[in-house]
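Next up is a structure, given as structure tokens.
In this view, the complex is presented without one of its protein chains, the others remaining in place.
Our next item is chain A:
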Amino acid sequence: ALMGCVAGTGEGGPSSPRVFVVRRDQDIYIQTLRKLFNESHGIFIGLQRSEEELAGKSRKAQLVQVSKNYRSVIRACMEDMHQAAISTRDPALHSQYSTQVSILSAMELIWNLCEILFVEAAAAGPLLLRLLDWVRLHVCDVDNMVREVLSSENPSKHELFWNVVDVFVLQGRMDEARHLLSKEASANPTSVNMYRILDDLMKKMPVPSLGNTQTLTEMELKWQHWHEECQRYLQDGTFASNSHMESICKILLGDEDAILEKKELMTTWYHFLVTRLLYSHPTVKPMELRFYAQACMDLFLGGESSPEPLDTILMAAFEFEMHQVIKECSIALSNWWFVAHLTDLLDHCKLLQSHNLYFGSNMREFLLLEYASGLFSHHSLWQLGVDYFDHCPEYGRVYLELHIERIPLNTEQKALKVLRICEQRQMHEQVRSICKIMAMKALRNNRLGSALSWSIRAKDAAFATLISDRFLKDYCERGCFSDLDLIDNLGPSMLLSDRLTFLEFHRLYGEKRFSEAARLLLMLMTAHIAPCSFWMTLLTDALPLLEQKEVIFSAEQTYELMRCLEDLTAGKSDKQRFQDDDVESMKVEMLRLALARNLARVIVKEGTLEGS
């Protein structure tokens, strides 16, 4: 579940073929992770839009809040995944969900540490407190045991009682430890003295404060003093008769061996690290962490086991090797989500030097591009990807242009969403391309109105021409228009295409505006606006105009029409004329007759003096 892509390394000669196994990113199809992608998208956008002008503390506080938001989304997802795991009856699914839960848990662990060390950049003092919180939150293997003991009738008699006290001490939870110990004291009057001393030591232990109530030096002095006091009690043999209490005292003194003895209760080397720091160097500085971390890991693993990927990542974090952290995470995790968002956040903290990768963009952009590209292979999550590309200044636009054209458009609504995205980014090529695809689809489905609508959106005159040719074809075949509603209401869109102008002719004719219709008809033919194939139809349409009581065409116009007719018939060869059926020849004859008659009438009319 950890590796996303397996590729064969290219060793061996140029002739040896390699088989590359490429697997699509499966994670985006996991239902419960969708919440992670969606919510984090909102946080990402919020971060990009946030006030850069805020300086110093307020900016840092803002960034820490963003980091916490990301983490709470991870936790919410973990919770959902956990619910899914326990409620499913399919063992394979259960296993898959459980794995996901542990991956998410690891992600939150790493992110939390990065937040402490990098985003918040906790200084010596608060650093330890944060690390303590971190350990308490994430090392939960002991929670069940704790619960069991606390809820039992007589906790001090429970066999795991001392284990729980130890857990509290190891995690620096002094109050809880003391509370439990008091139960033991009341149950065991003989050890009351010992208990009082231990309790007192635990109560007095100096801890770094979050506020400015004391300086580090003050704290260190107090701590030194306290440490010496513990030392004295131990050497005096105060706790000699109770091995448990003695071991606790040793722990308080930071005795490595004593702490290591409780390996099972700490479960991880980083817990060991924090405990050690608590009891030996509570004012540890961030830059000193690396030394302790390495030492602790070695001690804890003790040569029995080797570090796991998670251990390597955490170690890199303690060493403040941010790039190493990102690199290791990229390798270990199957999805770019984590590294993309974490790197972006670190970039906003101005922590990543922009050393360019070999193809020119920086690490942040590279990871965001990878992540967003992954989103685009999903039928619905691609919309999130758009915003990520927007915030990649170098290559984001190009990536978007390439990806957006490949989104399957199964409904007009989806196409409209894609178009809106393109238009908002002035991606005119893509707009035209998508509109053309939709218009062609519409044409194929005989949706002429839709096709027209798409060509108007694309502001594509050539396409509108194509559509109106279809109208004409329709008309020629059927003798009437199938979609009169469209023509009646074309309006100004008519101006988009010369072809559509002819449709106007029919509208005028229908409204009995004959002289306008006539003028338009002539213009259509003489200016070659109407396609030649259509002239015959137009001329035939002109017939009723010629037969009107009132003379419509002037002499000039009539000559023009006659010329057009002759052009048309002259264009046909003898053979074609022979093949023409009777209807065709009759049409021509009728036209000739009508034109001649019209000419006669109009000559007379024009020759007659008006009035008198």
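Just so it is clear, a residue touches a chain if its C-beta (ideal position, glycine included) is under 8 Å from a C-beta of that chain, and two chains touch if they have at least 3 such contacts; residues count from 1.
FYI, contacts and distances are computed from a predicted model.
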Item to check | Absent chain [UniProt protein name; select from "ATP synthase subunit gamma", "Alkyl transferase", "60S ribosome subunit biogenesis protein NIP7 homolog" or "Nucleoporin Nup43"] | outcome: "Nucleoporin Nup43"
Item to check | Selected from A:Q383, A:S433, A:T537 or A:T569 as touching the chain missing from the view | outcome: A:Q383
Next on the checklist: Using the touch definition from the top, which of A:H41, A:K262 or A:R276 touches the missing chain?
Outcome noted: A:H41
Item to check | Identified contact with the non-displayed chain, of A:P393, A:G449 or A:G510 | outcome: A:G449
Next on the checklist: Which parts of chain A face the unshown chain closely enough to count as touching?
Outcome noted: 31, 34-35, 38, 41-42, 45-46, 379-380, 383-384, 387, 410-414, 416-417, 420, 444-450, 452-453, 456, 482-483, 485-486, 488-489, 491-493
